[in-house]
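For reference, the structure discussed in these notes is given below.
All protein chains but one are shown at their positions in the complex.
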Amino acid sequence: MSLTAPYTIEFPFRRTVGPKIGTFLAGLREARLFGVRTARGVLCPPLEFDPVSGAATGDLVELEPIGTVTVWTWVPARPGDPVEHDFAWALIAIDGTVGALFHCVDVGGDKEQMHTGLRVRAKWRPERGGDLRDLWCFEVLP
Amino acid sequence: MREVAVVSFAQSPCVPADREHDMAEIVLPVIRQALDACGLTRDDIDFFASGSHDFYEGRTFSYIESLDAVGAWPPISESHVEMDAAWAFAEAWAWLQLGEGKTALVYGIGRSSLAADLDQILPAQLDPYLLAPLRPHRDALAGLQAAALVDAGLTSERQLAEIVSRRRTVSTDELLAAPYVASPLRAHDVAPPGDAAAVIVLAAGDTARRLTDRPAWVRGLDHRIETHYPGVRDLTRSASTSMAAARAAELAGFSAADVDVAELHTEYSYQEPLLVAALGLKNARVNPSGGPLAGRPATATGLIRIGEAARRIMDGTAERALAHATNGPALQHNLVCLLAGEPR
Partner (left out) sequence: MTLPEPVDTMASPLRMDYTYVAGAGRSVFLRGLAERRLLARQCPGCSRVYAPAPEFCSRCLRPVGPPFELPGHGEVSTFCVVSFPFPGQVYEPPYVVAQIRLDGADTRLMHLVREVAPERVRIGLRVEPVWVGDDELDTSTTSIRYFRPMEPADA
């Protein structure tokens, strides 16, 4: 009979982020949402290279953190999730952009409130450190 | 193009958690079985290629242990990929195409059970800046893709339940009553993770003809990858699968529409209608082996698709077959292999 034992691997990494993502994250820290210009339109979140042409993307541009849900999946909340009740992971097309942003949509745990086409607005965390979770989740636009 | 064929395939049963065997102990009997089936010893193998992943195994350089099951003395020529062993198969096929030798043995080990919680592991394959910090659980991106397909009218929850109930003695209605894990996906829509090893032996030309009555000739093989971020992908199509299938068809002289059997690396039920459409399958029997919904041993799963497709050729039940393997979230990276009973 084989012996078994539990163990844990833990790495406290810090990643360098580069100027584009670095500015995007700095924006989140200030509760501001940025996108990046490409030949086809603005992308949010900003990617460093255009996914279609491979060309370097252009300047960053500030956006209203408001958008439309294009796809969503309803999931049970787990420890570490943005909210404690059930919610949706969604692709949100931020107004004025092509493409979509992956994030959490919180409708207070009521799945009936979720639908494609829902208009949502970003809710920010009170304490922010410069990562994607500074954006707490998206909520229904009143 | 050089004639290269699958001459043998073996796998261990996919179990929920193997707590008895180390990596070498799991793979050795499968290597032995695959070699015995074509009358070779390990000294007859010119090249070894394997696929497994440190993040599943929980140690860096974890695959080194498996070399004790291969017999690396006298020294051997071998290679390893940190991904599904279907890509080790691609490397071995390419190596044989270069004329480096006559035989190659490909093995894949996949142990999903060593990780205490796959939700700790799987976010590590996601973009570290834009996705991983949110730590979506293991089925979230798949749920998103399945939802996109349903929204576009390309599948339905009922169709997903029908795919699952084909292999289970439970009715579609019963399946549809189960709760979601990531809507529209339910637990039974998710291929169950497990532990297993698989081995394929490849041989070239007359060597292949000597080793088995009906070699499964590899007529075409290609793989393509899409951009990573889901917000800039068309989740309702698999462009990389279509492209890989087209390129494989150019090499093969026939296409996916012409195959009798297709083994698809469907990690979720919804991927079946998506891939069938992307590949352009017409009259193919899909996943006669049961597919990953019958067991998904991590990095051995794609190699097993190739093996199962090859087996249908070798046992005479199919003239032409297709095998598909995938890697990355929501079908980001796809490999297509076309096999036939005729070498050209």
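Lettered A and B in written order, each chain numbered from 1.
The definition used in the following text is that a contact is a pair of C-beta atoms (placed from the backbone, for glycine too) under 8 Å apart; a residue touches a chain by one contact, two chains touch by 3 or more.
Computed from a predicted structure; not experimentally measured.
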**Prompt:** Since one chain is left out of the picture, which of the remaining chains does it touch in the full complex?
**Reply:** A, B
**Request:** Would you mind spotting which of B:Y63, B:Y129 or B:Y180 touches the chain that isn't drawn?
**Result:** B:Y129
**Asked** Which one, B:Q33, B:Q97, B:Q120 or B:T227, makes contact with the chain that was left out?
**Response** B:Q120
**Fill in**
Residue list for chain A contacting the dropped chain reads 1-17, 19, 22-23, 25-27, 29-30, 32, 34, 60-62, 129-131
**Asked** Which chain B residues touch the hidden chain?
**Response** 18-25, 28, 32, 42, 55, 58, 67-69, 71-73, 113-117, 120-121, 124, 128-129, 132-133
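We adopt the following convention: only the chains that are shown with their structure count from here on.
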**Complete:** Within the complex, chain A is touched by chain B residues 19-22, 58, 116, 119, 128-131, 133-137, 140-141, 143-144, 146-148, 151, 180-185, 227, 229-233, 235
**Item:** chain A - residues contacting chain B, complex
**Value:** 1-2, 4, 6-7, 9, 15, 17, 21, 25, 43, 45, 47, 51, 71-76, 78, 80-82, 89-91, 99-104, 111, 116, 131-133
